[in-house]
Each structure stands twice: as structure tokens, then as C-alpha cells.
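Take a look at the structure set out below.
All protein chains but one are shown at their positions in the complex.
So, chain A:
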């Protein structure tokens, strides 16, 4: 097991390096650079102004030098400096990371718990009204675009019913502390986490249902039943456990998007997270910041892939993880 993990970490580092180099060139393919963007926003700018900015951003150096410098910095775990925001990239990311992890983590938990529960429920009642209702709902959430769901949720729950706040991480200037603050943040979290979680919930519902139905027809389930085991035990220990593998695969994929996958939700709900940071960095061609977010999120994807592979072995000991 340890050898397996070590091998995967080694491969991961190589992949990460390749990602850094690739991203470095990819974002420079986009037209415009950060100096032009800043000059543009100022509504004025002579050549001297743009040249000064380019120098500040280090863009006056030849491209290979910029790349070498960047890779060297990354290797020493230094994500660099965002000239635009006047702050180290690591600080900017660290500032935003908790908000994003809270949002995506909650959405992850909501979708996984609700999805598997509802999916299992639908499988047990296959063909009956409850099944139709659950799969119908899942199909609806699966097919509806996220931003539309978000906006409709705002209109219903914030504007009409006035139950939930429509934007932000917490009540600004309310001076909450301790538990009151936690409750306030949770209150703000409900809408974005729910809307973000709905899509994956729908996926889990369909996956769990299909997979359970398939497993339920297999011989070992019949054997279990012949042994005289109770229906509950059979469903939980024999059917669900074996049906979970595809769900774990999907959960691993979703976990990979925990860091960077909530751009739309964060934008609509003004959630101060990484997704928005990345999107704005892209629009502003803030290369260092953008690369920093890329590095952190690709590292996360690699980590979660590894965790998924390990989890396979826990869920189903028959699987021998390939080296």
C-alpha cells in the first residue's frame, strides 16, 4: 500500500510539472496581457505607462526566462506575486480557499448523502410512485443549467419569500461572533450549496439506482436471500456496498472539482471563493495568480484521484490497485 501511494505521488509530481509548463504557455496564447488590461481600465495610458507596467509584471523578460523563473519558484513552493492585487499569490489563494472548500464541501456532502439515499430508495421502490418522483426530480436537476437554478432560487427564496440571503458569505457589518457568526454563515451557505449540490445529487441518484438494480439481480444476492438474511441487511451489506463502486468513481471526479469547480455559483451568489478569483484573474490576464490557482487545483485533483484509488480497495477489497 505504501509503495503504491509513493509511486502515485511520484507520478503526480511529474504530471503537475507538465501542467505548470502547459498552462504557462496556454494562458499566454490568449490575446492581451495584464499591462494592457490595467492601462485599459485606467482609461488612459501612454507608452511609458504600459512599459512601466510590463516591467512591473516581469513581462519585459524573454519568455523562456519567465518560464524558468516560474518553475524554479514553484519547485520551492513559491507561487509568486500578483502585481495587480499587490499581494503574494499564496496569500490570495489562502484567503479564498476556506470559503470555497466550505461551499463545495457542503455541496459535496449534500449531493452524496441525498443522492445515495434517494437512489437507494428509488431502487427499492423501482417502478412505483416514489421511484417515478425521485427519478423525475433527478432528471430535472440533471438537465437544468446551474445558473438558471441559482437565479430562480434567488427569486423564490430571497426576493419572494425573503427566507434566505441572496449574496455574500456573511452579513457584512453585523458584528456577529462565535456561534452567531457560524449560524449567519450557514444561513448564507444554504442557497449556493444546495444549487451547486443539486446537479451531482441527480447524478448520484441515477447512478445508485441503476447500479443497485443491476446488483440486486445477481446470484450472490439470491444466495443471501436463500440463507435467510433480512431484506434490510441484504440491501445494505450486499447490494448497496457492491453498487457503490461507480458512485465512488464519480465522487472522486466531483472531489477533483472542489477547488475550482464552483465559478458559476460563486459568481451568482457573490461567494468570495477561488472560482471567482480564477475567473477574474483570467479576465485580467493576471498570469501569476491564474497559474497559482491552476497549480493548487490540479494538485487537488491529483490528491483526490489518489484518495479515490485507495478508497476502491477499502470499499471492495477484491480490487488490487495497479502500481
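We adopt the following convention: a residue touches a chain if its C-beta (ideal position, glycine included) is under 8 Å from a C-beta of that chain, and two chains touch if they have at least 3 such contacts; residues count from 1.
Everything below uses one rule, namely that contacts and distances are computed from a predicted model.
Chain not shown in the complex: UniProt lists it as "ABC transporter substrate-binding protein", one of "Integral membrane protein", "ABC transporter substrate-binding protein", "AtuA-like ferredoxin-fold domain-containing protein" or "cytochrome-c oxidase".
Of the options A:102, A:243, A:277 or A:306, the residue whose C-beta touches the omitted chain is A:277.
Touching the chain that is not shown, out of A:1, A:14 or A:48: A:48 (per the contact rule at the top).
Touching residues on chain A toward the chain that is not drawn are 30-34, 36-50, 52, 56, 83-87, 92, 95-96, 99, 151, 154-155, 158-159, 162, 165-169, 172-173, 266-270, 272-273, 276-277, 280, 283-285.
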